[in-house]
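Here the complex is missing a single protein chain, while all its other protein chains stay put.
Coming up: chain A.
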Amino acid sequence: MLRSTRTALLAGVTSLALVLAGCSGSNDKKAGGGSTQTSGVTITVALASDAPPKAALDAFTKETGITVNWVNIDWDSLQSKISAAATAKTYFADATNVDWSRVGQLGKLGWYYPMDSYVDTKAMAADVPQLASFTVDGHVVGIPYDASFMVTTVNTELFQKAGANPAPQTIDAYTAALKAIKAKGVVQYPLNIPFAAAEGLSTYWYETTGAFGGSILDKDGKPQFTSPDSPGYKAAQWMVDALKSGLVPPGNINVTDSQGQQNLMAKGQVASTFSDYSGNVGTLYNVKKSSSVVGKVKYIRTPGASGPGANLSNPDGIGIPKQAKYPDAAAKFIEWFTATQQQADFAGVNGPEKTFPTYPIPSHLSAVKQMTAKGNLVGGEDLVPMLQGSKPVFEGGAPSWYPKFSNAVYTNLHGAATGSMSVEQAIKTIADTADQLASGS
């Protein structure tokens, strides 16, 4: 309820901003007038994360003369604050979170400085596969600092108990394995799909669509899932059928992504999550305090239509709002914060004293490889090739109207799951919404 209220607020504030941007007739606004000073200043960095180790920040201050005031705000609240501050053209922080799903909005609204003006993003691209998710109209809105992407996880013990292959390569083989687990009574409901009307259901569908060999929208935002033969349609049908055939717990109608991962997957009540979060094996399933499946859950290559499918990216980035007081100093911080060596330090490659305990998977492939080589990343050898081949959810970057589209996706897929509408009706409504939004109406 809280989440949906805040999502509604975010959508409302952003819609207002889009209207105002449209009325102004130009997105090419000049910079907010921040100072170019890069020494002897204090910048505020707002991310949904704990602060890095004090020693690391002190070292940065010593090196650059820039002091960092770190503000940790939960992700939902942070998005509301970013929208409110940008709409009011008011300073809030010098560097903030830039989520992959908001890149289109932020690019269109011109709320952030293009990072390619500050950092050599072209040189960075080869080692940061998810940079493409932050690029709109040739400009980079934010630099990814984590490498979150969607992965398939399986409880190998439950698969093996049923005599099923724990690393199926195709959707058909994966579905057959789940049916075998159910038929043999290993668990009653082997598959976790979070059918609650929330963002997690949308991203699950995107990943499943990718696995079926397609994409949701084309570069112009046109829906690619209207035909019953299309991957998006098949993915939606597969998900709803899985629920109706008893592969998914009936209670999952009201289960969100994190609830399903914590309450079902981590408790061994389901055998697999098709669209899970990269890193969950190390941070959730292998943590004794919160899991009863320690050592049993593995990442597998995403089962696809005719072989392993791609993994779609949903990383977090960091960018500089136009109202920043010290944009140049913020850029120096971002360069430092997202550098390979710094990420390797944060990830524990170079000793515990440099480790940033809650740091996610680094965005630099070379840092992830260093982690894997040192044994600091559970399942690293599986994750590296997935990260290397990961793709943006939307080919042309997330559209500026993404929040409304996502709302239509999860509302209608939830409706199809509850039986209040057919998959066909749900798909049609989602496609109509996308068409309307893409045409600007």
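Side notes on the structure shown:
Keep in mind that, in the parts below, a contact is a pair of C-beta atoms (placed from the backbone, for glycine too) under 8 Å apart; a residue touches a chain by one contact, two chains touch by 3 or more; residues count from 1.
Note that contacts and distances are computed from a predicted model.
Between the listed names "Aspartyl/glutamyl-tRNA(Asn/Gln) amidotransferase subunit C", "Amino acid adenylation domain-containing protein", "Carbohydrate ABC transporter membrane protein 2 (CUT1 family)" or "ATPase", the UniProt record for the complex's undisplayed chain reads "Carbohydrate ABC transporter membrane protein 2 (CUT1 family)".
Checked against the full complex, the one of A:219, A:244 or A:267 touching the unshown chain is A:267.
Contact with the chain not shown here comes from a single listed residue; of A:88, A:126 or A:373, that residue is A:88.
Shown as candidates are A:169, A:259, A:341 or A:376; the residue that touches the absent chain is A:259. Interface note: of A:72, A:117, A:227 or A:306, the residue touching the hidden chain in the full complex is A:72.
Contact between chain A and the absent chain runs through residues 2, 9, 12-13, 16, 44, 46, 48, 50, 69, 71-77, 80-81, 84-85, 87-93, 257-259, 261-263, 267, 269, 277, 280, 283-284, 289-290.
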